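Read the structure below first, then the notes.
Missing here: one protein chain of the complex. Every other protein chain is in place.
Moving on, here comes subunit A:
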C-alpha cells in the first residue's frame, strides 16, 4: 500500500513520474471513470476550503466520490477519540483517506493505523506534499527543473511550503536564493540539510538584489502574528512587496509563484504581467491531485 506523507519520502524518479501523470490528467487524454466506484474520506480537522475543494474536484473528475468531514464535525470526533481510532474506523468505510490535521506527524501516524492509503493534505507546520508537487509541476510546465535559480521570499522560518519546495528542488541541482526578513530566515538545520544535498544556497538581503538572477520567485505570506506590533509588520511587509517597478530588467521567463492566499506581498498590478503565475499554479492543484489519488487507488 502506498501513502503520500512527506516530500522527503520521494526520490527524483518518483516526483518525475507523478508530474508526468499529472500532465496526462491535465491534457484530458485518459479513460473516463478511472476511479469509478471509489470512495474517499476527506478528513479535515482544520479548515482549508481550497485544498479540500481541490481534492474533491480531482476525485470527481476521475469519477470517484468523496465523503466529507468538515472541521466542525471533526472537532466533535476529536473529543475523546484518538486520531488513531478515527482512522481505524474511517478506513473501514472508504478506499482512501485525505487528511488535514493541526498536529505535525499526524499523517505518518494515520498511515500506521489505516487499512487504506493516506494522502497528507497538510499536517500542522509539517508536510503538505501535494502543494509541493503542484509547485514543481507549475515550474516544470515552463522550464526544465534542472539547474534553475529559484528564489524563496518571505517567511522562510515557519513557511512549510518553502521548506518542502526547497527539499524537492534539491533533487534537481538548483541554486536557491533565500530572501527573508530578520528573524524569519530559513532554519539552520534546513539550510544545512540543503547544502548536504548539494544545493548552493545564496542568502540575499533584499529582493531587488536577487530578482534579476532568478528563473522562479516563490513568494510566501509574511504572517502578521509573527511580529510584535503592527508597525513593525508593515515595515517589513512593505520591504518585501513585489511591484511592477521591481520587475524591470528581470529575466523574460521569470515566474512568480505564491501558494496563496496572499496578504499584500504581491501588488495586484503584478497580476497583469506575464510573470504572475500563481493562479495558474492553484489551478494545477487539480491534475496533480488527480495523479496522487489515482496512484494510491489504482
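Rule of thumb we're sticking to: a contact is a pair of C-beta atoms (placed from the backbone, for glycine too) under 8 Å apart; a residue touches a chain by one contact, two chains touch by 3 or more; residues count from 1.
The rule is simple: contacts and distances are computed from a predicted model.
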Listed names "PDGLE domain-containing protein", "Aspartate carbamoyltransferase regulatory chain", "3-isopropylmalate dehydratase large subunit" or "YeeE/YedE family protein", matching UniProt entry of the absent chain: "Aspartate carbamoyltransferase regulatory chain"
Contact with the hidden chain, among A:109, A:139, A:180 or A:207, goes to A:109
Using the definition of touch stated at the top, determine which of A:63, A:124 or A:264 touches the missing chain. A:124
Residue touching the undisplayed chain, where the options are A:82, A:115, A:206 or A:243: A:82
Touching residues (missing chain, whole complex) on subunit A: 6, 8, 82-84, 101-106, 108-109, 112, 123-127, 189, 192
